[in-house]
Every structure is written in structure tokens, then in C-alpha cells.
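Excerpt of the complex: some chains, original placement.
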Amino acid sequence: MSTTKNVHPHEPILKPITEIAQSIGLGEDDLEHYGRYKAKVRLEAIRRFQRRPNANLILVSAMTPTPAGEGKTTVSIGLTQALAKLGKQTIAALREPSLGPVLGIKGGATGGGRSRVLPADEINLHFTNDFPAVESAHNLLSAILDNTVFHDNPLNIDPRKITWPRVVDMNDRSLRDIVIGLGGSTNGVPRESGFDIVPSSEIMAILCLSRSYQDLKEKIRKILVSFTYDNKPVLAGDLKVEGAVTALLKYALLPNLVQTSEGVPAIIHGGPFANIAQGTNSILSTDLALRLADYVVTEAGFGFDLGAEKYFDIVARYGEFNPKVVVLVATVRALKYHAGLAGDDLDTSNPRLAVLGMANLRKHYQNIAKFGVQCIIALNRFATDTD
Amino acid sequence: MSTTKNVHPHEPILKPITEIAQSIGLGEDDLEHYGRYKAKVRLEAIRRFQRRPNANLILVSAMTPTPAGEGKTTVSIGLTQALAKLGKQTIAALREPSLGPVLGIKGGATGGGRSRVLPADEINLHFTNDFPAVESAHNLLSAILDNTVFHDNPLNIDPRKITWPRVVDMNDRSLRDIVIGLGGSTNGVPRESGFDIVPSSEIMAILCLSRSYQDLKEKIRKILVSFTYDNKPVLAGDLKVEGAVTALLKYALLPNLVQTSEGVPAIIHGGPFANIAQGTNSILSTDLALRLADYVVTEAGFGFDLGAEKYFDIVARYGEFNPKVVVLVATVRALKYHAGLAGDDLDTSNPRLAVLGMANLRKHYQNIAKFGVQCIIALNRFATDTD
Amino acid sequence: MSTTKNVHPHEPILKPITEIAQSIGLGEDDLEHYGRYKAKVRLEAIRRFQRRPNANLILVSAMTPTPAGEGKTTVSIGLTQALAKLGKQTIAALREPSLGPVLGIKGGATGGGRSRVLPADEINLHFTNDFPAVESAHNLLSAILDNTVFHDNPLNIDPRKITWPRVVDMNDRSLRDIVIGLGGSTNGVPRESGFDIVPSSEIMAILCLSRSYQDLKEKIRKILVSFTYDNKPVLAGDLKVEGAVTALLKYALLPNLVQTSEGVPAIIHGGPFANIAQGTNSILSTDLALRLADYVVTEAGFGFDLGAEKYFDIVARYGEFNPKVVVLVATVRALKYHAGLAGDDLDTSNPRLAVLGMANLRKHYQNIAKFGVQCIIALNRFATDTD
């Protein structure tokens, strides 16, 4: 193993991150370096710029998801690179992959083919340690919560009503449902609990909706963590823990700058899950991109009905974003899947079923219209597709 | 909160880490930056230099430890700075503090007063993410172990005989003794387990004794993780997990370069506990320091009898180190403590008891002599000490 | 405390159980004594008699139950005593109360006022130890099941799929949901389990549907206790445990003879819960009563819709019983309850609501008609009722 980033045989030559930064107006003082090809952008830098008045935000979503994925990230990066080739100042503003799924089935979320964010292996493994920081911040709150119950329980917390789990950046099924606090009276108070994965942490969701440390701290303060014996809510703020938790997120709040396969800037930051949270990158990172580029391509997890609706209802409102257009990603495989095919049959040419599956696509199209946003359908063509 | 490092009122002005690196012959290509004041040194850089033939290794240890600490780290840094002032090319090679004790009682291990390693707050919180990486690598092994038991258990592992715990970089008493794998047949196999803290991870111990990725991988392969139903040992290598675990330690193996309060280079790397492991910084970091400086100050945890003996028996042999001198740190408080005083009385002047406590010091002195190394006693004087 | 049975101040003088037995044709050889006022009837005795050709079976049920109870048992005993006073050879064939509810809320099921089965305190506490025997038999199966998993698991049982709980004759909420098999590899295999109460044991249900030891043994053999790792069912018979389990039920299978407040014979035997099992006394005891008396009064738990339907669909078929008439017990309180009243208001006179509540009663009446059995409504009048 070597620390060199370019491990793929035909890997493009990466530009130093300083060069990428310069191309969008960021200087050395705006950055916190993480090796040669990754950097965090300091909050001061963000404030130094105004949001560009006619910056165009493009939201990439997809038809109802299938097990294989449709390639939202790949399309987003491809679109970013296409716009850049057309001479437009463009930035991709995307989510961070979590280690959990990386070691599991899905295989990362750094795009594919020539539409990737780089260095992909590092983005997939720890990256700039945002996920470990969220894990640590989340679990500090858990530990302090259990500790206050252990130490005479001044808040009268009913340990059986603690709703705040622990999290781990790993697909570790054995930790989902556990009994903690065993081993005698010095080891805390026995109770049932469990570990979720980091993308499902409320800290992750909050981080991605925060505009400043003060904002983040205030949101942490309001987290519901338990109920008392007489069923009154207990907030993180009752534990006076918001300062320490925020301190652990010092760097995690800063957007990460990397580049695409073609050297276009990409800001990758935040990774809440779409099924339980908003499923999009941080508003701080999209906001930063809208200050530094004319075209910003972002994406919303899951199908439009879940992910993009959350985007419009939550993220766009918190971030004051107005997507100009929604790109709806479809694949021939997904069309066939939604018409009833499965498994290996998905690779067989079957134009009739593909047309049947259009019903799913059509419904998403109609939904998008309800938000008053223009919709473009992008068919992500695979090598195995026939004409 | 701001991302500025200098939060203490009279905090010295930090030099850019590039400047510190240059002072010991390291160029831009030798570094992996972590912000402005921290950098990892690439393995290639280490190999570029030979060990200096007359480099002097100074080992700082202490008399039997007391609850308050004796100040080994502070003395080590002070000694480093003194040697630098004398015009000697000097590097401090020290351990990383763990987040666990940081949030607990002891308050970090970055020295005190004007003998500190900086930026202290960052070194104390996540630093360059070595501890999260060790945690992640350790727990990946745990998860895969439970997962193989869950998936038809081809290795015939007896889950009740799994000896490999999980670890967390936090003082979380409720996780010490737990029951995992509950919640039905999709959540793994129920068994008793627990979380230790990261410094007690065998991965941490191994990391600090490894000279290369290959060496690290080989050591991981040999970790004993369980026994089978018929009491045969199961190694990490039986799970074919050493590659993935090593991958997660890619950056964690690289020594971290920072500076002391007076701008002297300090290499801080690795943090195994002295009570259960070797209790010293990585051999790679001491080795690097011995290639870049004439004087290298390192320390061994706990009292000489535990920590330093482990140093001579394990670390010095693996690292091929020959300390020229042992500095034995004592405090008046510790002398009084070992003569029987406790609590507030330790702050009261009591020369008679201090002399009595010399017995402890004397024994350590005699022990050092057995290793054939010269011993110097350093009395770490506190403001409250009388003459 | 004394061993004398008659503890109530106006307690009627009890006749020796031998005398009660003689009144229905049972001699000394037919009995297994349990003190002076309780006896079990031997199976040989049952077989010595034929079922009386024109024995009349009267089934007592009730409208939809309310928290306070409607008094089915009291009405059953009262009816038994009334028929006896009319000179009819009559036996009450009723359920045994469980210790669980006795120590909990409901207060026993031995009737009330002058319509009680005696000695009530003994019937309520252990009686002739049928419940402990069922508990022991049930838990022997549990222990052997866990033990076979522990000893190399030759049946390939998946411990997470064991469906057979343990039972205890106590209202012990802390045992409902537990993790067992902890404490190291000599203490079995860790898994989630729990204790139900004895009346919910499948052994209890089976015991009450069995006609002989052979029949009982056969039914025990067929109990489903778990699934294998490859989801095949595991039966008690696969554990070769039916013999030992049946042995522990040797006396529990024999009907218990006691007397009512007025010295009328009562056979009290078996106590499965109506909500999860058939909720009636054993078919062996009703069968015995039908051989020894012209009128047999029995009861079915819960409201007619649940308890009595189970009676007709399950118990009557197994036992070949043909109830001549169903007595449907109602109370003014229950009528008001089903019209919407609650708590203390139930004691207030409210004829309008009582009439409204008749709708519940009417529906039960119609349901009974569907079984082609005549229905009589018995209004269990309380002292607080107004005319």
C-alpha cells in the first residue's frame, strides 16, 4: 500500500487542491488542508463572498429507486463536467458517502466511469473525518446522558425512555439491539439501547441544516433525548452538553473541496440518509457553491417523491435555495424493474416493459410540476442497453 | 467558536508547519497537511533519511505514579526546548492523548505552562484522526467477526469465546459490559461483550510497533480474536480481514508533526496505554526523529517499573533504540504521597515526609541501573513547593 | 396461622371430602387425598362409570367482560346449589384459579358470598399443586431445549427462533422479557426469552384437552418449540422429552374434588386462559361430572364471543359435550359500562344507560342462537343495584 492517491490504472492526473481552489477564487487562507487533494473551506471564506445573483441551482433526483441504483451521482458529476466544458463556472455540491454502506453492499457514492469525484478511495474511507466527528459528537451526548443517570440522576430521567441511541460508522448488525450498563454498579445503569449508523444521526441532519457554530449549538440544545419518570421531555440542553458536542464538530461543519475526474471543483459535505432525514448535502456547502459559481449541481437522495420533496420542503427553505430545474434520472433497467421485471431479466432487451415502466417516470414528472419547477429527464444509458 | 488555533490569551504565535518541517529537512512532498499547524510525514520521507549515527535518545520516565500526575510530558517538552536553546537539533517524540481521558479527569497530555505541544486544543480533540482510525479498524474486525458467526459460522467460532471487544474513543462506562446481537434473528447472534477505550486496543499497540504497512498487516493477521467450539484459536487472518483493517489505518500509521510552545519540532504519534500495552509513542515516530535530529526526547508511561521496563523489553528491541540516559521525574507532592500523605495535605510543606518518600525514588533509580543506563532525576517543581 | 381450613368468621362447616365423594358414588379407592377437604379422583374411577345418558350440561358464559368481572363463577356455583336444593344430583365443574392473578388484581376465582367453592383459601393458594406441576413440566421442556442447544446442538436449533418460553405461577413483570444464558460458556447459549404465566402455558391447554396419559403424552410430543437454522420446525418429540414431561403431570391430570358452600360436590380442574387458550376446565373433569351427576354446571371464560365460541368449537368437540342451555351472565354495572360509563359512575343508578347497554347483551344472545342452543340470561344482582 502507498499513500499515493492515484491507484486506478487510467486514473486522471489530479490537480493540487490549491489550484482547484484558485479556480473558484479561494486563496490559501481560505483552506484547511487534508493532504494534497482535499481541503476544508473556512467559514470566514464563505462569508467573504456574496451569493451570485443569477447562480443557477440544478437539482438531480431520480425515479423510484431500484436495488441497483440509477446513477444520480454519476449524472450529477457528468452534468457538472458538461457545463464546465461549455465554459460555465460550475461546482458539484454533493453528499459524502458513509463508511457503513461502503463496507456493505452499495459500494460508495463517488460516481462512476469518467464522472467521479476524486480521490475516490479517500472520499470513501474517512475522507476528512466528518463522519467520525459526527459519531464522536453523537456518542458524547449518549455517554453524558447515561452518566447523568448514573450520577444520582438529577434530571429524573427514566432510563427506559431514553430515545437517543449511539451511532457507529459501520454496518454492524450486532449492535442494533443491545443491553448496556451491565457488570455491576460502577458500570452505569442497565438498559436496552442500540447503535444506528452515522448517516441516521440527528447530529448529521442538524449539521447539514446549520449556517454557523451558533446555529449548530442552538439546534443541538433542542435535541430531544429522553423523557423523565413523569414523562416530561429531556433536551440535550438540559444536560448542558451543547458546547462540548459542538466543539467536536469544529471541522465537521466546514465544507470539503475536491475535484471531479475532469478537474472541476466539487464540494462534498454532509451525508444524512434520505429515508429518515433530509438526504442531501449541507446547506452551507450548497450556499458556498452558489457564492463561487454560476451553475451548481446538487442532488436529493431516493426517488423524487421522498428525497426531492424533502428538499423542497426542508432544505430549500432552510437554505433559501430556488432550484431552476430538476433533472430526473431514469434507466432502462429501472423502467423495466418498475414494470415488474427482476434479477437477471433486467439485462434482457424488453422495449414493451420499458414503456410500461414509464408510468412511474410520468408520475414523478407530474409531481415535479406541482413545485413549479421545470423538469428534464436524463436517461442514464448503460453499456448493456439496446436502442 | 472559530477555527483559529490560538485560543489561549498568551498563546505563543505558531509557525506554519511547513516552516517547522523545513527546520528538520522535510519538504512539501514529505508532508500530508492537516490544516496549517499539523502534518503527517509520509513513509517515503522516513526512508529518504538514514538514522543519525550519534543521535541521542533520552527516555523520560517517572517514579510510581500518583493520582495527580508527575508531569513527564511537561518535563519532556521542557527538556526538548532547553536542548534546542543550547543549539542542539532536537525533536520531542511523544504519545497522542486519547479523547477518553480528555473528557474525563486527567485533562489531556499536551504538557503544561510554557512546555506544551501545540495546537493543544486540536491535539486533544481528534488531532489528525489517528484514534478514530484505530477505532474504526478495530471495530471493523469486530463487525466482521460477528458477521461471520451470523452467516453460517464457517470457522466454527464459539461466540461465547470471542475475546476481541469493540473500542470507543470515549469514557463511556455504560458500554463496558453489554449484551449484543439482540432483537431477533436478523440482528446477529446474542452474546456478552463490551467496549474498551481506544488506547487499550491491540490495534493501537500493533500500530505503534509496526515499521511498514506490510509489517502492520502481518501483525494484524496474527491477532487472536476467538476460540472455536473445540477450543482452537481463531486469528484475524482466518477472517481474511487484515487487508481491509490495514486500509483503514493508511494515514494512522504516519507520524504527526507539530511544534512546542517555543517552536521546536514535536512528533506525536500513537497512544497505547501503559497499564495494558507498551505505553509509548510509535517506533516509527521515534525512528523518524532519530533520522532528523541529534537529540530525541521520548517518554514511557506510568512509573519506571511498569512503563520503562516495557520500553526496554519491547519497544527498544522492536525499534532498535538505545536510550543514552533515563530522566526520572519526581515531584515533592509525589514524594509526600508515597510517604503516606493524601488529598489536601499534599500541598502542605512537610520536608520530613518528602525525605521518607525518597525510598520510592531510590528503588526506581536502582532499577534503572540494572538496564545499564545512566539516570538523571528531574524534580518537577510546582509553584506551591517550598524550598 | 393454623392449618385449620375454616378461617372466615361465618364459614360453613365443611364436610370431610370422603363424605362428598360418597354422595356421588366415589369410594376411598377412587381418591388421592390432599388433606381433609380436597381429593383427586383416580383415572380408574372415571373409567368405572358410564356417562349418564340424560346428563344435562349447562354452560355459563357472560356478556363482554368488564374490568370488575360479572360473576360467572358465582352464578355457576349458585345455580349448582339451586339445582341441588331442587333434589337434582348436581356437580359444578369449574376452572382452577392461578396464583398469578391471586397475588395481583382480580382476587381469585372461587366465587363469592354464599356461592363459593371451599376451602377457598387453599384452592387459591397452590390447591393440589396442579399449577406448580404444569410449571415444572413446562420448564423442564424449556431447560432440555436450551440444554440440547448447549450440548453441540444435534438438532441444529436456531436459539433465536425458539418459541417456547418458560412459565411461572406469579405476576412477575420483570421476567416477561429477559436475556438468558449469560455468564460464560458453561451457562448455556445467550438468547432472548421470557416467562409467561402458567395459565398461558400450552401444557395447561393440552392437559385440559387430554383424556389419558397416553393422549397427553402424544399431544406433548407434537408441541412446536423452535425452528432450525434452516427454518424446519422442531417438536418436543424431537427432544425425546414427552415421557419426562408427562411424568411430572402424573397427578395434575387427575380432577380435583371439593365442595361448595352448601356442601354440593364441585370438581375444579385446569385453568387455561381464555384470551390465548380455550379458557375452560379440563374435559376429563367435565366428563367425570357427566358420569356422576344428572346436572353439570360448567363455565367458559371471557365473553360468549370469545370464551364460549372456543367452548363449542374446541372443548365440546374434544370432549363430546352437548350443552343443553347457555346461561348468559349480565350485571347492571356491565350494561352501563358497555353504554359508555366508567369508574365510580358505574355505581350510580342510570336506567337509561343500562337499557342502552342491552345492545351488547342482545348480540351475545343472537350469537348463542347460531349454535342452536337455548339461552337464559342471568342478571347477577349486586347490593348496590336499584330496581
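The first chain written gets the first letter, and so on, giving A, B and C; residue counts start at 1 in each chain.
By definition in this document, a contact is a pair of C-beta atoms (placed from the backbone, for glycine too) under 8 Å apart; a residue touches a chain by one contact, two chains touch by 3 or more.
Being a predicted model, the structure only gives us computed values, none of them experimental.
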{"item": "Copy count of the single sequence across the entire complex, 3 present", "value": "4"}
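Here is the rule we go by: only the chains that are shown with their structure count from here on.
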{"item": "Chain whose averaged C-alpha position falls nearest the assembly-wide average", "value": "A"}
{"item": "Chain whose average C-alpha position is farthest from chain C's own", "value": "B"}
{"item": "C-alpha-based rotation, chain A on chain B, 0 to 180 degrees, nearest 5", "value": "180"}
{"item": "Chain centre separation in whole Å, for chain C relative to chain B (CA means)", "value": "68"}
{"item": "Centre distance in Å when chain A and chain B are each reduced to the mean of their C-alpha atoms", "value": "34"}
{"item": "Separation of mean Cα positions, chain C and chain A [Å, integer]", "value": "59"}
{"item": "Residue numbers of chain C (touch at least two other chains)", "value": "179"}
{"item": "Sites on chain B touched by chain A in the complex", "value": "1-3, 32-36, 42-44, 99, 103, 125-126, 129, 132-133, 135-136, 139-140, 142-143, 146-147, 150, 166, 168-184, 186-189, 192, 194, 213, 244, 246-248, 250-251, 254"}
{"item": "Interface residues, chain C side, partner chain B - complex", "value": "152, 158-161, 179, 181-185, 189-192, 229"}
